[in-house]
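Sharing a structure here in structure tokens format.
Heads up, one of the protein chains got dropped from this complex, but the rest are sitting where they should.
By letter and in written order, the chains are A, B and C; residue numbering begins at 1 in each of them.
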Amino acid sequence: MQRENKSKLIARLNRIQGQVGGVTRMVDEDRYCIDILTQLQAVRAALAKVETELLREHIDHCVSAAFATGNAAEKRLKADELVAVLERSMR
Amino acid sequence: MQRENKSKLIARLNRIQGQVGGVTRMVDEDRYCIDILTQLQAVRAALAKVETELLREHIDHCVSAAFATGNAAEKRLKADELVAVLERSMR
Amino acid sequence: MQRENKSKLIARLNRIQGQVGGVTRMVDEDRYCIDILTQLQAVRAALAKVETELLREHIDHCVSAAFATGNAAEKRLKADELVAVLERSMR
Partner (left out) sequence: MQRENKSKLIARLNRIQGQVGGVTRMVDEDRYCIDILTQLQAVRAALAKVETELLREHIDHCVSAAFATGNAAEKRLKADELVAVLERSMR
């Protein structure tokens, strides 16, 4: 992964980790369920965005390289891995 | 798409279309909401499965071909299209 | 369900059934996978909207009635059913 993209992803994950801590405090302070749920949905959306970024990286580099220069088995593997990840995301 | 996969997909979509008709009848007959919802979730899961199959086809053929023999712009386009579709699925 | 809401839901489901037929034709005519996938995602979003409408009806009427006048077992059942439906939606 390029250094710049990597830094952005790590910054984003650190922010998400902080958000999870915030949700924990909300639970601890008996905040209203709906407010906690709204916050949890924001965290899940932020995680989904990280997944999309990683998928982009993966397609741009690993999949692209395997399809350009890999042998049939390597292409098969990359395609299957990608479909498996998408399948789980789509459920 | 290979003839066999195409027939399977069409059969699956026909079945889904029938399931949607079944849900419409359930609503018309004032069936219990939870039963209708359960049925709707089954339809959505069946549609997600069709999407996964199509994605597999797309990756195996279109993306694979672009990455193997396309120029940089074609690869860029295929990767961007794929990420855009996944992004919408993941939300 | 009120007559008006019921008519709207049925109209919406009929439209969705037509959309599924449209997707089937797209597959049959070998249209571009990404276009088919985009259409499938629209169908899934339309179904999710029907689910939300039904949930609203269910909460407004069945759950509301059980919680207002039902005994403990009826309340328990309504709450469990609702959570089970949501759990499946959230996956």
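In this section, contacts are C-beta pairs under 8 Å (C-beta built on N, C-alpha and C of every residue); 3 or more make two chains touch, one makes a residue touch a chain.
Everything numeric in this text was worked out from a predicted model, so none of it was measured.
Taking every chain of the complex into account, the chain not shown here touches A, C. The missing chain lies against chain A, touching residues 1, 6, 9-10, 13-14, 16-17, 20-21, 23-24, 27-28, 30, 32-34, 36-38, 40-41, 43-44, 47-48, 50-51, 54-55, 57-58, 62, 81-82, 85, 88-89. By the touch criterion stated above, the residues of chain C touching the omitted chain are 45, 48, 51-52, 55-56, 59-60, 63-64, 67-68, 75, 79, 82-83, 86-87, 89-91.
Note that in this section only the chains that are shown with their structure count from here on.
Note: centroid distance chain A to chain B, computed from Cα atoms, is 22 Å. Mean C-alpha position of chain B lies 17 Å from that of chain C.
Per-chain CA centroids place chain A at a distance of 27 Å from chain C. Of all residues in chain C, none touches 2 or more other chains.
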